[in-house]
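In this view, the complex is presented without one of its protein chains, the others remaining in place.
Our next item is chain A:
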Amino acid sequence: MSIFTKYEPLARSLAAVTNGGGRNPFSVVIDHPVSSTVGVIEGRETLLFGTNNYLGLSQSEAAIDAAIGTVRTHGVGTTGSRIANGTQGLHRQLEERIAAFFRRRHCMVFSTGYQANLGMISALAGKDDYLLLDADSHASIYDGSRLSQAQVIRFRHNDPEDLHKRLRRLDGTPGAKLIVVEGIYSMMGDVVPMAEFAAVKRETGAWLLADEAHSVGVMGEHGRGVAEACGVEDDVDFVVGTFSKSLGTVGGYCVSDQDGLDLIRLCSRPYMFTASLPPDVIAATMAALSELERRPELRHRLMDNAQRLHAGLNAIGLRTGPQASPVVSVVLDEVAQAVQFWNRLLDLGVYVNLSLPPATPDQHPLLRTSVMATHDAAQIDQAIEIFATVAREMGAGR
């Protein structure tokens, strides 16, 4: 028996996806980017509608210049952990910048957003504590809960009443209760009812951690996310985020007003046992953050684009989530149909994400489509037109 025998069902699922002669959707190569919205795939310029580069800042001139300047002065890496030789002045500077942006007292920077969730959740929730997770939580949140020793309870997606019921069942049990929600959910683009969750948190005395990975730079008057947009930032004890979406680089963070955050630096394994961010990434991130602050019009354009894409896909009879947000997912019924649809879109020059169950809510396959502030109206209309062509070919939609 091979050590890979247990993955035979996985191999069969993958074969089912590629059997019709289609591509392996998990190994698409973007040869190189042409701009934030166009990349070369299979030798052709392809419209990118499947990134998390919401503001287009991965191609920011200011961020590129900052990275180049810093790589010349600081070199290409730190070769060490944040708690050993891996904290340079730049890491502290970045933490201060992020804390100031969120108007919080403390910030911890991690090497990825995945590690930020893993590191915060596993360290905050101890053996006698309870973690209450939204059922549709990102893998990094589930993995953090497994690394913690806490009891883990799932509540129904975006359902504060269901959470309340589950917290009531814990009445009288000792141990801290930590609620974890996301700002915008990455699969369907639906937004958390943060004010309602904040009310449950206040009423029950629980703690609240919000992963605003997809909502920072996107929601709120200053781009601080859904908590800002809902006016409940004071109720969110810990905000986790990432640099890999609206800021266009890589890295993760947690901000909080809790002084205890500094202790987490000494007990969070995903913070301690990995090398810190390289200096050029930090410089690029700070430049991107300045751009995000300086150019609120990017957020406004992003939301206009989201409306245009959402309305356009609905107008051609495709099923999407109810809300226009930078993530607009087309919901299909059958995996085979979704695979074929996705392949045809790419043939015709549009890249989106193919998301398959069980990584999707409700067992439906999704064509996860995302917009950027830097898409122009013609690109969005062209993408919608290509969606319409493929839908007609396949007898989907109207």
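Just so we're on the same page, contacts are C-beta pairs under 8 Å (C-beta built on N, C-alpha and C of every residue); 3 or more make two chains touch, one makes a residue touch a chain; residues count from 1.
Definition applied: contacts and distances are computed from a predicted model.
Of the names listed as "Macrolide export ATP-binding/permease protein MacB", "Protein-arginine kinase", "Acyl carrier protein" or "Methylamine utilization protein MauG", the one that matches the UniProt record for the absent chain is "Acyl carrier protein". Taking the complete complex into account, A:Ser145 is the one of A:Ser36, A:Thr78 or A:Ser145 that touches the chain left out.
Set against the missing chain, the residues A:Arg156, A:Arg265 or A:Arg319 yield one that touches it, A:Arg156.
Contacts to the hidden chain, counted on chain A, fall at residues 130, 135, 145-146, 151-154, 156, 166, 169-170, 357-358, 363.
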